[in-house]
Structures are given as C-alpha cells and as structure tokens.
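Missing here is one protein chain; the remaining ones are kept as they sit in the complex.
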Amino acid sequence: MAMQKYSVFSLIKNAFKGHKDWEVAWKDPTPKAEYDVIIIGGGGHGLATAYYLAKEHNITKVAIIEKGWIGGGNVGRNTTIIRSNYMHDENGLFSEFGMDLWRNMSLDLNFNVMFSPRGIINLAHSDAQMNAYSRRGNSMRLNGIDAVLLNREEVKKIIPMADFSENVRFPIFGGLMQPSAGTARHDAVAWGYARQADSMGVDIIQNCEVTGFDVSNGKILGIRTSKGEIKAKKIGLCVAGSTNVLAEKLNMTLPIETHLLQACVSEPIKPILDNVVTFGAGHFYCSQSDKGEMVMGGDLDGYNSYAQRGNLPTLQHVLTEGIAMFPFLSKLKMLRTWGGIMDMSMDGSPIIDKTHIEGLYLNCGWCYGGFKATPASGWTFAHTIAQDKPHKLNEGYSLNRFSTGHLIDEKGLGTKTWIS
Amino acid sequence: MTSISALNYVHKTGLFGNYENKNEENLLKVTEIKNLLIVQIVQYKNSTIQFENIDIDSLKLTNEPLSVAHNSNTRILWNGPKNWLLVSTKKDLLKNISEVFKETDFAVTDLSHSRAIIELEGTEAKEVLKKGCPFNFNILQKNNSVNSTYNGIAFTADMLDDNPNKIRLFALRSFGESLYHSITDASLEFGFKAF
Amino acid sequence: MPENFRLDQGGLINRNKKISFTFNGKKYFGYEGDTLASALLANGVHLVGRSFKYHRPRGFFGAGVDEPYAIVQMNRNNEVDPNVRATEQELFEGLDAKSVNCWPNVNFDIGAINNFLNKFFPAGFYYKTFMWPKSFWYKIYEPIIRKAAGFGSASIKHDKERYEHKYEYCDLLIAGTGPSGLASAYAAAKNGAKVILAEDKSRYGGSLLTSEVTIGNQSGQEWAEQIISELKSMPNVIVKNRSQVFGYYDHNMLVMSERVSDHLPKTDKYTPKQRLWYIRAEEVVISSGSIERPLVFGNNDAPGVMLSSAAKEYLKIYGVLVGKKPIIFTNNDSGYETAIEFKKIGVDPIVLDTRKDPNSEIIKEAKELNINIKFSYVVVAAKGYKKVKSADIAKISDDKKVLSNNENIKCDCICVSGFWTPTIHLASQSGNKTKFKEEIDAFVPSHSKQKETTLGSANGIFTLEETLKTSFEKGTELSKQITNKENQISIPTVVEKKSSKHDKFWCVPLPEGKNYKRFLDFQNDVAVSDIQLALREGYRSIEHVKRYTTLGMATDQGKTSNLNGLQLVSEVENKVVPQVGHTTFRPPYTPVTIGAIVGREVGKHSKPTRKSPMHYWHEKNNAVFVDAGVWLRPRYYKQGNENLFEASKREAKNVRQNVGVCDVTTLGKIDIKGPDSAEFLNRVYTNAWLKLPVGKARYGVMLREDGIVMDDGTTTRISENHYHMTTTTAQAPNVLSHLEYYLQLVWPELNVNVVSSTEQWAGAAIAGPKSRDVLQKLFPDLDVSNEGLPFMGYMEGNLFGVNAKIFRISFSGELAYEVNVESDNGNYMWEKIIEIGKEFNIQPYGTEALSTLRIEMGHVAGSELDGRTIPYDNSLEGLVSKKKDFIGKRSLSKKAYVEPDRQKVVGVVPLDKKTSIPEGSYIVKDAKAKLPNPKLGHVSASCWSVEYDNPFSLAIIKDGKNMIGQKLFAMSPLKNKTIPVEIVSSHYVDPKGERVRS
Partner (left out) sequence: MLYILCPHCGLRPQTEFSYGGDATVKRPELNKEISDQDWDNFVYLRKSPRGKHLELWQHISGCRQWIKVERDTLTHEIFTTYKASENT
C-alpha cells in the first residue's frame, strides 16, 4: 500500500476529520527469522542506511535492530548543526555530498526536517587564526564548497550582539562563514527516514538488544538478540557511542574511545540570533532554535564515559566562553542539559568500512560530527554494504588508515581525543 | 632599582570594596610579599639517603601531604612525594645547605623569581579562597599548605595562621596579575585593605 | 480601580510596608513579603501572558517553582531580565514587569488567531507541511514561526551584575525545609554534624506554613519557626533561603543557586545578584516535597483554574483570595483544606469530589462547617476565555466513564487537586532508578546510587506523623555515621486531619458531542488529543511522545504535566505506568541564570592573562600585543603612523642590518637534573644527546608516539647532570607533562627531575650582525668572540650586577644570543640592552618580525609543526637518528610516511616578485581546473623577505623534494587571488647557515 502523503492538503483534510485518519509513521513488526541485511542501531545513520539500501540498491529485506527507541541516541541529542566546512578533502567532499542530500531531504522523505541554511560563522581572534581559517576556507572553495572570509566589520554587521567592546579578553578579528550551512530538526530526520524505510519494507525493531554475534569461519551469520536469533547475510554496525561495547562481543578492538559531550539550551527568547556561531578562542557554539531556545555546546567532559550525564564544571567552562562571545547570554537561564556519548576516533575522522569478518560492516568514529553526516553516511554505508566495497566518498574512511598512516586529522591533536 | 616584583604594577595600597562603616581592623588585608628564597627540593627515586635526617635551618623534611615544616624564617612545604618547596626569608640559606643535598641524590632548583606571592589575612580569608578554589578549606589548618587551582590558575596556599586566617598564596609569576585580580575581586564583598 | 482581593488580615506579609509596582505599564500596590504573583492576584489581575503555540490567555496556575504560565519580562537595577516566573519573584518597591509572547498586548494578542485555527495545528503539524517548494521553509515559513515563538526579549547590553561562586563542604546537605528537612536537619545538627539546610523560597517551613496541623503543643508554623531559629543559632549549621539545589552531580557534589539580591530593587555594589554554591556533601537528604497534580478537564487552562494548594498558599501566606466564588475540584483530601480556608474567611466554596463516599476527619470538619460538597462530581469544562466565569459540572458514574446531571454553575476560580507528585528530580539525577508506587500513582526513589536519602512527601510519604518520625530517625542515623554521636530526639505527637488516600481519577471524559481541549502541558499547549494523535501515529515510546508533542519540554520541564501524560499513554497503550516509564530527569531542576553558572570569569577575565616581566616596558614603548595562548607578546612596536606591515618590515630589516632585541620570556623552559638526564633526553629527542658537552646547546625535535612532531627547541647542558630545555610557548605545559609521563610511568628507573623554570627567567634574544658588539658591552669581562663563545655555546656572566645565562642560539638565522636573567631583573636587563645597543641602532622587535626572520631562513615553527607533520615534512629528517630508539620512532616507518612523493616544506616566490601570497593559500598545478581542484599542498607561512625585498612563503607540498624549480599557482579563492609562483628551497636566505656561525 502506498504511503500516506503529508502535505498542507492532507493536513486540512484530516483536520476536518478530527485527525482520526493519520496512519502510523512506522510499524512495530516482530523480527523475521532471516534478513538480507541487518542494521544494528536505529539512530540517524542506521535509519538512513536502511532507507538508501532500499531506495538506491533495491535491498528491502532489511531489519533495523534498536536497543531502545529509534532516534534515542545521538541523532536525538545533538545541537542540530549541519555543515561541510572541513579542511581535509576526504571530509570536505564527503560532507558536501551530504549537503545536497540535506537540501532535498524534506521533499525526498515527504517529512519536513526543517533544514535551514542559516549560515555558520567560525569566529577568529587572531591573525594566526584567520590564517588557519583561510587554509580551511580555501580548501573548501577549491573543493566546490561555499566559504567566505569575513573581517571584523563584516562580522559585526551580521552578529552585532557578539562582544565587540573594549572589555574583551579575545577580540574578534573576523571569521570564516559557510553561508549554506545551517540546522535541521534532529528528531524529524530520524522519523522521516524511519517512515520511508518502513514504507519500503524495512522492519524497524525497537526494544531489541543485540546480545551476541554468530560468526563462523570468518563470516557473519547472524545475531543473537533479546527477541531471539536473527540470521542475515550482511550486518552493518551503526551504533555510535556503543561501538566499543559491540566490538567487544566481536573480539574486535578499535581505534575509538567513548566520551561524553554535553549540550544545553536556554529558556526560549524572541529571535536574536539567526546564524550558527562558534567561538574561536576556545570551544563553544551556539544557535537559536525555532522555539527560541539558545542551543549551546562545547567541550567534551574529558574522560571516557558511557553516562549520558555530565558534570557542571564542563558546562561552566563552555558557558564562560559563551558569555565571552555573546555577553547577552548572561541574563538568560539554562533550561535543560543533556549528554551524548561519542565514538572519538584517534584522528577525529569517521570509519566506514568492511571488516576482517566477511559480511560485517562498520560505521563509527563520528566524534562530534555525526548528525551532519547522517545522509552521506547512510548513503555511502548502504553502498559499501550493497556493493561490498566502499564508495569513492568513503574510501578515505578506512579502518586500516591507522596502520598505513593515511590519517585525516582536522585538528592535529592526534590520539588524545579528550582534548577537544 | 634593578628589581621589579611580580605584582609591582597592579598592587596598589588603600581601602577597597565594601569597607565603609567597617572597622579597619576587621577588614581583610592584602599584601604583596617579595624577596623570598624559593627552592624546589626533590629526592631522586633511587636515592637511599634518609631525608628525615637532613637538617635545614633546624627543620626536618617530612613526606606528609599538606605538611609544612616551619620556623619564623623558613617554611618547607610538602609539594609531592619526596618533593618540597622551601620558602625562606634567609636569601642565602641555599648556599649553606647545598652540600647537604648531593647532586646524585637531590635536585635542588632555585625558583625564587618564578612566583607571585600574595598574603591574605582576616577572618574571611578562607571565604575568599572558597570563591574560586574547589579544595576543602575547612580542613586546612595552621601550618598546612595545599596546591590547587583558583579560577583555573594553579596556586599554592600556605596557612601561616588560622586565627585569624593568614594565608600566603603563590602563583606562577606570569599568572600573578590574573590571580591578584581574582583574589582582590573576591575580597571586594568583604572590603579589604591593601598594604 | 481593580477590585481588591486582599483580605483585611492574615498571611505572613508585612502589612506595614506598602509597595508600589508596575505591570504592563499600570501601577499597583502590594506588601512586603508578596510575590509578584500574589500582588497581582490581590489586585484581581489574572491574565498575565499567552501560551506558546495557540497564544491562549494564561494566568497563574501555581505559587512557586512549578508555575507553568506566569512568565514575565522584568526591568530591575536598570537591566532586563527576560523570563522571570512571577510566582517566584518577590515584590520590591518599583518592580517593573510586563507580559511576554503577546502582541500588541496581553489583552488583545494577534497571535491568538492560532487558537481559532488550532484544529489545523495538531501535534507535529509542522513535520507534515511547509516542505514545498524547498527554499520556502527557510525563507518564508520558518521566520514566521520563529517570530511567534520565544518568550521574553534579551537585551544585548552587557550584564553589569556580579555572580559569584562558593565551594563548600559539609556532612549533610538537606534540600528543602518542610517537615522532613527540618526534622532531619535538627537531628543531624544535634549530633554535631556540619549541616547545610537549603530552602528555595524566602520563608522556611514548606507545607507547615499552610497546613492546619499541630506538632507537640504548637502549630506547624510555630514549630517550624522554632526549629529554624534554633538551627540558625548553631555554629555547625548553615541555613540558606532563596536557595535552590538544582543539580545532583557525580561523587555527591550538588549545586545550589542562591538568589542573593533578586528580591531587592537594586544589587549593592559589591554584592552578587546570585551566588552559585558547589557543595560536596558526605550525605544528602532530599526533602524537596511534592507538587500537586492537576486534574484534566475541558479548557482547564483558563485563567482562574489553579492548583488547590496554590489557592491555599495565596490565602494563608499572602492573605489573597484567588476568587470569591471558588469551585474546589479534588480527588483527595487536600482540596478540603483549601475549601475550609475559604470558608473560614467567609467565602462559600463548592467542593466537587470525584470520590463516591470518602471518609476522614477533614471531610467531617468540612461537613460540620456546612461546606457544599458534591461527591462523584467533576468539572467537565471551564467556561470563560480570559478568566473563568462558570463551570460545566456533572455527576460521574462509578466506573468514571459516564457523565450525567450536567449543569452550569457560576464561579470565578476552579481549584484543582489531583493528588501529589513527589519531587524526585534530585534523586533521579544522582542515578537513583526510581520506582512506581501504585497507591500514590507516582514515582518515588528506589535504591540510592550515591549517598542520598529521600524523605517525606518527596519519598511518597504523605502523613506528617510518619514524615517526622522517619526524618528525625534518618537525621540521627546519617549523622551518627559521621560524628559518632547519638543524641536521641523525642518525636513530638502530631495532629493531622486529612487522610492520604486519593481516587485514581485524573482526567474527565469528553461529554458526547463536545470537543474541549483538555490540556496536559499548559505552557506548550499540549492537549489530550495531541498525545492520542502521537500514539495513533506510532510515536509510542514516552520519549517519542514527548518529542513529537513537546509534552514536558516547557520552561517548567513538565513539573505538573509529566505524570498525567504518562497516565494517558499507559491508558491508551494499555500498559501500566511503570512499563511506560518516565523521561529522564536532568539538571537543572529549575532554570538557572547562565551568568550565575559562569561566575566572575567574564569580560577581560574570561581567561587568565600571562605577562612577561618586561610587559610594561613594551606597553610604554607602543607595543601592539598579540595573544599567544594566554600570553601577551609584543607583535610590533609602532612608530608614528606605521601599520603592522611597515613596522615589522622595519624591525626585521634592522635585525638583518644591525641588531634587534626580542622578548623571549614566554618560551617554555624546563630545568632537567639528575644522573640519567642525558639518557632521558636521548630517548625524548629524535637526535643523539649522550655526547653533548657541558656548556653546549643542541637543537632537538621531539615526537608523539604516532610519529608526529610534537615540539622543538634547544637544550643546553649547564653542568654534568643539569640541562636547561626550551620549548615553544604553545607546547610548554604539554611538554612538561609528557616528560613527567615517561619519567613516572614508562621509565621509572631513570633518576631525573623535571621542573618548569619558565617563570624563573626573563629572556631577551639579541640578534643581528652587531649583536656581538652589544653582548661584549653588556659583559665586558667575558670573551664573547666566535672562539670564546661559539655557535651553540653557553656561558654565565654578570650583567651590571645581576646573574645572567648567555646562550649563543639563533631563531632569526643571524648571529644571535639569548640572555636570561632572574625575572625580577628582567626589566633591568632589557633597559640595559636598549641603552647599550643604542649606538648599534638596536631596536626591539616583535613576533611579526620574528616570524619574517624565521620564514625567510626556512626555519619551521608552529604553522608547519601543526600536529599533522612528521620530521621529513619539515626537512628535519637529518635530526632523526637511525641508530637509537626514541619516542615515536617506530611510527616513522608507516607506509604513508615513507612514500617517495611524501609532502615536504619548500619555499614559494611569486613570479612577479610583488604579490604577497596569503597564508592558507593552496598550491595547484592548474588554476583553471574544474572543482574539486587537486591541491599539491598549502602555504603555511608568508612574509615579505627583507633580504630580497619581495614576498616569500613556506609551503608544505606533495613531493616537495622534486618540485623545486617548478612553476605553479598559489590560489586563495577566499581572497580571489591566483598567483603564479615558483617553488624554491625553503632556505631562502643564507642557505648554508654561515651567519649564525660568524
């Protein structure tokens, strides 16, 4: 049966029927005995992978296995920022491919994910930093990604509420802007993918925990779950934050540490900030949601953690930089805080690759950058699984780059992942 | 004048903050301390010398956290395992004791110029420290010292007295002005007199 | 004139002090001790704001932290406070507040059109529309939605208020001063424990202030007052009001915000507006009480519908009537307390009790007072838009499904009581997995994860007698573990009339043919129908329901809505509530001012500033400073109208031609001592160190274990077992930790001590062909000839009375020396150098000239050692020993690191010898290639070569070794520049390094 279409007309029609005729966005099936592909992890990346497997590769005998509820991981606990302002070619080209998917996502999924290209500005507080941003921005431009270098006056015109006063520790010198970057409604991304994947035959199985893997002769055969054993020809791991926990069940050790990142929002206020802005003399970023909340984030808590709860000194540190950038934040009230657990890879870039186990594929190591990568990650991971080889866009995201030395280190911090 | 102390340009004498209608005697007192001998003494891991037997200005080294061996001129602050910070008004103390510390057993490093020093005195002195340092100052008594951080600046607090509190604060010299700002800013609520 | 709703007497307000205030531009009067809410209610003002989505009129629902409606914008102390809860804001003279989220005003709000269209705006409607055409979302729809959302408006002015922090430690932190908090605090304090007792409100006592109970021979209120005054007199107790414990973090650290000055018209000059307390407690008692639950019925959001406990609080504490014709709608005995209070002051309430035939002392009392009670009755719907005017009421069947005997009765307020929800937030934040307690239809704490105990109604105990008994006992028990004392406290007798039973009814069914909105979340306009829709559409997990409908996501964070939402989900889904589970509680319990979280580290002091001993000389001599980490360094010394480019060129040129002096104090210095120092250095650096003679310096490079260059610098052997290491400014702290790591953990057998001596020494680099002349005059007694002090030599000297260390090392590529003196003498040294150098035309130079000098010499620095390069990339492979092992060596054999076309540092010169190449440009073969244009590498550093008077840059490019002589392009699309360039050697000036040895 064709999927019910969302539109202003269907909304009006249903309004007159008391909204009784809306169909479920996704079903709640019991798992089948066997699938062509099982995707473990019902987050953004997993749902997107399933969708593109069905849509681009016509593989529909697919199950998504989710321990809790779909969208409950990092896709539901991020700061909704979407960008492709990367210096390294691998990251830039991959992310820019994703930007195209973002731009078309609402129509493609028939679900308004509220992609809003409001522009991201990275503030610079020294000439050295302006030069570093030039290096990044020029690389973007040569890769066909939009980027603009702003001087102090230009920044002031766009965000006059930033601290341009005398009483400032790190004055604003200028900034790098990606005008096409922006935000999207995070939950909607998960739900939109889920709804489409479901309509194409993908089984979304929630509250189902993977307890083990069935591997024989170096080949994956299936998984054991809290809802029984399920066989599959191919299995994709898409469980950012929990990758190491599942890797342990597979006797794999990965170049990944698990860390905690907090974010918070203020109480809603009337619109004051249109762009996404990052502070250059530290690590703070901020945007204003459609609801009016200032959405803010910054540093990792700085030690391995699986607790989705952080500590206040980290937020204090983050918000100190927040006020240093936007003094007006001082009078607002912090309404809600949350924490997400990140796969921090040893060079800060992700891994989308096959593994030494035949039929087992890995998608992990997204560090702080997972949300923005959702569509491109799903697209390339689906390709990698379907074709049994990486797409050109994710060739650089190989697992063996740590052995060969072909690292993709945007920050130059090496393996000390907790220094953010 | 050849010598310029760490806080020379920021430390101004006078009355500051909420001092009005208060007896000057009860105000916090803030002083910059200069011209102290400050030496780090570390015994190497493999050294077999009994440090307990060493005599410095009639003081003995003890390997106890928070401890300060002290007399009226010299204070030896425990800095870490077999690691001490000797602070003395006797500027030439080092010369007399250099033979005691054999080069193969001890590293003795003069750090006299590497610190900015603030002395803070008054019943509210600990309250000032509690504003920026998460250490439990309730347990710090006379002749205790601690290394910790104040508003993100590493510092050492040495309790010269606890009735009223008299605390000597050391920070790395280049951070001195920032620490001085933090301490005096935190003192404004109580009112202070700078000497 | 507005009608007066203030009683002639009663309440805890100070009637001797009348206070004037302004709301929405209109002047009113209240009393000291009022909240803004109570004062407005006293003046008959029930309409304060508009809801988030439908812009429906909103009044007051509660009387404290749980208030979901009454958010106002305030001007206080000449500053704007955007979102202030009127129920928490204490009244002060001149208070000025206005409504938010309404335009043009709260009485007539254009946004309310949403309300009439609300059938088109069900939960999640925005996900289903506004998709086409694709740019319209961002350009058209979203801006409209953004404007309609949000509450108050922020001022972009800097916040002038002070916010302070305080770190405190105690044996027991007790959050809440209701009966359980007071009893446990009293018992613990009597046992000698150090206690901090925190109360959110201005008055201590919690429910005791409004309940008609007797403890011993005192009223509840008298008892509370007595306990508090006794606690205040004890030296081991800190009692704080206006202090909300809002977060329970790891290792028993809790955070409390104290509103020091918010209740005053002005903050005293040196007093904080708020103070954030970080409290590390041995044990925590959570006595945070409970919040009354609403009953859900049609239009239950109309102004005038409020919690029955709030109505009672307004009466008993503020002497304010929330209405003169009240309906009390209850499913438990609490409603009777409110009814009796009304009756006592001569107002006749009607009680609608959902129960059929309940029995208790308090109901008996109500009957004796001739209160009109209708059992098995419910409010079906409130009538009235901006204020309740009447209520449709009906009899409800025993199975609570069928309504009958419908009638409409006049009323001006409806006080609801749907029983009580324990405030379990802090316990949950601590990691306590809460459990559902069937008999109270709510969650209570279960096993403690940290050292926390929840008492009283927060723990689901609703009888005073049991609360006091358990709280006294717990207070004794917890403190006894800490103080080893056991002071027995006799537990007083208690008289309480109400029973703690309730009817498990919470939502009135819709009468046939009616389609009332029945609200769960009042601020976000989430109605029963929204939840039903979410469930119908498959959003079935409670988290999905929350996110899809925004239930519980308002600024009250669901304090009054969450549990009713859960009830509804469990009903529709046919599950029991514990299966549905609640969403996670996260700090803060209630919104906390961001300024308070940050404290005093704002403006100029948001980070520390490090200064060299010569800083003020630089300042006096027109230095323009640059941030190097948190250090301030002179970037250039401005003469006349010079700009950066001109000044730095002058300074650099003067070094090449005469002599310059540069403050190098900020370079990291590490004092290394011990018998194994040489061996240690040999392991740390890539080159050989065992044979460095005493009195000699050597340049060294250290790697991370992954083979990437970590830092470089020179290290000098001062004596047999003593070395003086220098590091870059940026890496100094990391290098020290790195060394300590290897000494303490990896090679503990080495007898070496490392200590930072950066601050002990002030450093000046004297560079240029005439530097030896300057040095000779500084140290007339020393032989500083090329033989006496050769390149990389070291000696000690006396600089006009102060001790100095002299290193013959060079960063500029010129003949150069570095002189160190003890920091107190730094300025003295500097002035001497300037004075003596005058005849040799000495000039100070800043980091910009320093940079020029090193770039044209091809010396790599931070922009090349950027955490991504190996020694080869920086042409440092000559310093990599093949013979010995060192940190990171094993990584250098990685495939990528030995590829024949590996990147390498080169020099870049524009063909026109005129056009400067912006740093961060890329080198490409074909400037017109289609994008993505393959890059050979990037330009890491650029300068104007003062030697050749043309631009020169360093670049790190692929196969750099074989690229020299090639003609390529440098591109900076950001600056719209494409510059034809030639690749040359990175050693542009003095490639053989003759000058440094001259």
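Quick notes on this one:
Per-chain residue numbering starts at 1, and chain names A, B and C are given in the order in which the chains are listed.
Operating definition for what follows: a residue touches a chain if its C-beta (ideal position, glycine included) is under 8 Å from a C-beta of that chain, and two chains touch if they have at least 3 such contacts.
Just so it is clear, the structure is predicted and the values come from calculations on it, not from any experiment.
Shown chains touched by the undisplayed chain in the intact complex: A, B, C.
In the complete assembly, the contact with the undisplayed chain comes from C:Glu740, out of C:Glu573, C:Glu740, C:Glu877 or C:Glu899.
Annotation: of A:Gln178, A:Asn311, A:Ser330 or A:Thr374, A:Asn311 touches the absent chain (contact as defined above).
Residue in contact with the omitted chain (choice from C:Arg15, C:His263 or C:Arg280): C:Arg280. Only one of the listed residues, A:Met3, A:Leu107 or A:Val245, touches the absent chain: A:Val245. Residues of subunit C in contact with the chain left out of this view: 167, 249-253, 278, 280, 431, 449, 683, 705-706, 737, 740-741, 744-746, 748, 884-885, 890-891. Interface residues of subunit A facing the missing partner chain: 242, 244-245, 248, 253-258, 302-307, 311-313, 346, 402-403, 415-416, 418.
By the touch rule set out above, subunit B reaches the unshown chain at residues 65-66, 79-81, 83, 134-136, 147-149, 152, 154-155.
By our rule, only the chains that are shown with their structure count from here on.
Taking the mean of the C-alpha atoms as each chain's centre, subunit A and subunit B sit 49 Å apart.
Distance between subunit A and subunit C, defined via averaged C-alpha coordinates, is recorded as 22 Å.
Centre to centre, using the average C-alpha position, subunit B and subunit C are separated by 32 Å.
Among the residues of subunit C, those touching two or more other chains are numbered 278, 601, 605, 607, 609.
Residue positions of subunit A in touch with at least two other chains are not found. Across the complex, subunit C is touched by residues 1-6, 9, 17-18, 40, 42, 44-47, 103-104, 107, 109-115, 127, 130-136, 138, 151-153, 172-175, 177-179, 181-182, 185-186, 188-189, 191 of subunit B. Residues 52, 79-83, 119-120, 122, 125-132, 134, 137-138, 142, 145-147, 149-159, 161, 163, 247, 249-250, 253, 255, 278, 429, 431, 515, 529, 533, 536-541, 543-544, 547-548, 553, 555, 557, 584, 586-588, 591-595, 597-599, 601-607, 609, 626-627, 704-708, 862-863, 866-868, 891, 894-897, 918-922, 924, 931-933, 935, 938, 971-975 of subunit C are the ones that touch subunit A when the two sit in their complex. Those residues of subunit C that touch subunit B in the shared complex are 164-169, 194, 268-272, 278, 280, 600-601, 605, 607-613, 615-616, 631, 665-666, 671, 673-675, 720-721, 748-749, 751-753, 755-761, 800-802, 822-828.
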